[in-house]
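Only one structure is covered here, and it is reproduced in the block below.
As you look at this complex, bear in mind that one protein chain is not there, while each of the others sits in place.
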Amino acid sequence: MIRKVAIIGTGYIGCFPTSPHLSYKEMMFEAACRAYTDAGIDPRKDADGFVCVSEDFHEGTSIFDEYVPDQIGAYMKPVHTIAGDGIQGLIAAFLKIQTGLMNIVVVEAHSKASNMMFPEHITSLALDPIFNRPVLRNAYSIAAMEMRRYIYERKIPLEALAKVVIKNKLNALKNPSSAYPAYVDADEILAAERCFDPLSSWDIASYADGAFVVIVASEEVARNLKVKPVWIKGVGWCTETPSLETRDWVNATYAERAAEMAYRMAGIKNPAKEIDFAEVDDSFSYKELQHMEAIGLCRKGEAGYLVMEGETGIDGRIPVNPSGGSLGVGNLMDATGLMRIVEAVGQLRREAGRRQVEKAETAVVQSWRGIPTTTGAVVVLGI
Amino acid sequence: MRRVAIVGAGMTKFIRRAQETGKELSFEAANMALNSCELTIKDIDCIVMGTAPDAFDGVHMKGEYLADGAGAWRKPYMRSFVGGGTGVFAVIQGWYHVASGLFDTCLVVCEEKMSSCQPHPQGAFLTIFDNIIERPLGPNLLWIFALEMNRYMSVYKIPKEEIALVAVKNKRNAKDHPCALLGEDITVEDVLKSEVLAWPVQRLDVSPISDGAAAVVLASEDRARRITDKPVWIDGVGWCLDTTYWTNRDLAYPRYVEAAAIMAYKMAGITDPRREIHIAEPYDPFDYKELHHMEGLLLCDKGEAPKLTAKGVTSRDGELPVCPSGGLLGVGNPIAAAGLMKVCEIFWQLREEAGARQVTRKVRTGVAQAWGDLMQVGTVVVLRR
Amino acid sequence: MKMIKYGGIALKERDFKEGRVIVFRDAPKAKYLWDCGVAISRFLKGLKEGKIIGRRCFRCSRVMVPPRMFCEVCFRGTDEWVELSDTGRVNTYSICYVTWDMIRIKEPQIPAVIEIDGASRGMGILHLISGVKPEEVHIGMKVRAHWKREEERTGSIRDILYFEPI
Partner (left out) sequence: MGIIEKINRNNDIVFWKGEIPVEFLYTAGVAGERFYRELRDSGKIVGSKCSSCRSIYLPPRIYCERCFTETDEFVETETPGEVYTYCIIKYDNEGNRMEREEIYAFVRFPGVTGGLIHRLGEISPEEVNIGMKVEPLFKENRVGHIDDIIYFKPYREK
């Protein structure tokens, strides 16, 4: 009884370290114009619903959904905010199409991270205010502690994490939309100060600005358009627990559960074999490895080897983050998931240029909401 | 389309300053909702959270923070908001989770802890205005209500006395609500004599700032029938967001509420809402809003709602009981939780479980509605026994 | 039938003042430097010059204020800048006796939506009214912007001190 649902258009602007020439509204409008042109639809006539993805403290505005409808063509239409990740927004659109109530739903997410004067303070504001926030003077300490335990249990050498950074920044050099591309070598990375020991600044994805719009449609609609549809074959999402003290510090359980759900829906039994390439969260270098294991691209403990052997490069056996990921493109906060979706759609349509992976028929895209959360989402896409 | 029912409901008391954390309030409401239909968290497939600005509770990404209190441990969990419309929208979000066919049950939780915000929750409200061209004027939330109320009164020539009747009715209704913060007997005189905050808005026109949570359990048709013999069906849902540029609109009439209502009525097969809707819980953070929303919900002509109130049509023993719960004016206004409280009330009324608040006439179809943002969003659900 | 227990333990202001309840405090550094973008940068520049600037859409012919680079009705880019008058009519107003943090003020503020002359019908902005007795303000009243002195203007909505009756 599941309806087939396709992504029929994507549009974006970015990603930039800063973007002073456009307001967030103007950025959203540009991304939306590109998406509607891509899909060949008129939002005022054709779109049934809209989802925007945002968090108040990222914007500096309370109940940010107020400032969304006009510039994405959603004025006087059903719109709502998902305070989550871009992929959760995409899933909300997917669900609405599944009900049969709607046929075309538009998802928008953006980042104006450069407008926050103290982004780390904002991250700290997400910590439990009575047990954790008064103790921790830097929010990155959570990632640092998690990294320590993860590499301890999996016996991952720091070289493997450096390799993740090298690979993603190199992929980003082939991606014209990346904010932090670079050609770097392992010595440079390993020599850096561990400012949040064991994290060095190389391990942390820097913030970037950008806006992304993805248009989702039912099969009937998708088949009648000129565009080549990319099918949403499975979706999953999960929150483990907000409590730092009771969560799993080694395995990304949220991603495991989300992937199980998405694979079940997509009929995927052996992801390591059936998935052609993956976009997984790499807000921190170790997260890429942890997430690869969680979504079953390899067995637990193997991710480090895969990376060291170059298997996750664009030409490798299982390319991971051909876009350049957050380390190369930039950390787009709530929009990160949609950036990955846009990349995967581009790859599946074989429009990815120099970073095109050879076999691109089935992709998995995974997102994480960042510290201090344990929320993640997974989407399986295919042609 | 897959039919979805509400099978259980729960809420906390609405209070000015709660000792409980937001997580604990969420747990209390969610636990009561589960107990009310004798389910445990193992029976729940997914969780939906509705909670409005993070600046109330004082936690960034507060949806994430509240997750364990809402029972989301290792489950699919998603938070949405549409400002003040969130409480009713959360039910719509839960509806599409179950109606999609992906899940059979969904726990919907709404929470707001406004007392955390200092020196006054108005600090959070200040930041709902445009960051560059409105906030520098030092606006407060009362302004938008006062501006809208004045426009409504002027266009339809409604005297303040008629509007005050809503506050009198709702605060009286709230006396029978075990969770109410401000259930009391007041008179129109009291309202008119109360402190002027932002004319035409006076102290007793306004709902109180509160802490609280509410929750409902949703189930697919098969499951619902196994859980209870009194499921309440979500037969229509609608929502609509008007332009951000609120100073470009005529505030006299909430056309976005009308659009949301039409969407919900169409889905529910309602062609004559005045005849087919038996009971309503429109959003009443201020007394005139109840009237405004009755008109937007097409329950009466534009500018006519005050007359219905004056005639007693909207009282508990009237033909169209409106806000029998006591509404936000009487029960309290922890924003998202208050919206969901309205859905809970219709649920209890349709099941004839509202106790002292049970309306006189037999009711089979009810509507709950919330409103929010910059006088911009309408969220509507139609419920049926 | 199960016993219904409603959660929620009510504390009083006193409990906080007298330290009878354990509390934690925090003041977030939620500070921002927002990009004004094309439309609002131009609007603010106009204010500095003592002008209210709008934007026209050629398809629906509306002249919009505050200006934006997109027309929400037609969903297309707007086409040209329009210099509007600094006069208008009161669409609605209030007489407010409290500040945003709920401190009572003696001299009430009069916030209003003012439909700007030269923009399309109903196109207003939020501002304050002054130079008039509160009881004399009425819907439909003609008003004019009272600007700050030129050398004091910074490119802000507050370059207009208030609107006053003509």
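Which chain is which? They are A, B and C, in the order written, and residues in each are numbered from 1.
By definition in this document, a residue touches a chain if its C-beta (ideal position, glycine included) is under 8 Å from a C-beta of that chain, and two chains touch if they have at least 3 such contacts.
All values reported here derive from a predicted model rather than from experimental measurement.
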I'm checking contacts with the chain that's been left out. Which of B:Q19, B:S154 or B:S194 qualifies? B:Q19
Of C:S41, C:T99 or C:S120, the residue in touch with the unshown chain: C:S41
From C:G50, C:G118 or C:G155, the answer for touching the chain not displayed is C:G155
Give the residue, chosen from B:T51, B:Q93 or B:S116, that touches the chain omitted from the document. B:S116
Residue numbers in chain A that touch the chain omitted from display: 20-22, 26, 29-30, 33, 36-37, 56-57, 60, 62, 118, 120-121, 124, 129-132, 134-141, 144-146, 148-149, 152, 193-199, 241, 243-246, 249
Write the list of chain B residues that the hidden chain touches. 17-21, 23-24, 27, 30-31, 34, 40-41, 55, 58, 68-69, 71, 73, 115-119, 123-124, 126-127, 131-132, 135
Residues on chain C that touch the omitted chain in the whole complex? 9, 11, 16, 21-38, 40-41, 44-45, 69-70, 75-79, 155
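Please note the rule applied: only the chains that are shown with their structure count from here on.
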In whole angstrom, the CA-centroid distance of chain A from chain C equals 36
With centres defined as the mean C-alpha position, give me the chain B-chain C separation in Å. 26
Euclidean distance of C-alpha centroids - chain A vs chain B, Å: 34
If a residue has to touch 2 or more other chains to count, which residues of chain C qualify? 26, 28, 32, 34, 36, 40, 68, 72
Among the residues of chain A, pick out those that touch two or more other chains and give their numbers. 57, 60, 69-70, 75, 122, 125, 129-130
Considering the complex alone, what residue numbers of chain B touch chain C? 11-20, 24-25, 27-29, 32, 35-36, 58, 60, 119-120, 122-123, 125-126, 129-134, 136-140, 142-143, 146-148, 150-151, 154, 178-179, 195-201, 211-213, 243, 245, 247-251
State the interface residues of chain A toward chain C in the complex, per the touch definition above. 19-26, 29, 42-44, 57, 60, 69-71, 73, 75, 112, 114-118, 121-122, 125, 129-130, 133-134
Okay, in this complex, where on chain C does chain A touch? 24, 26, 28-40, 68-70, 72-75
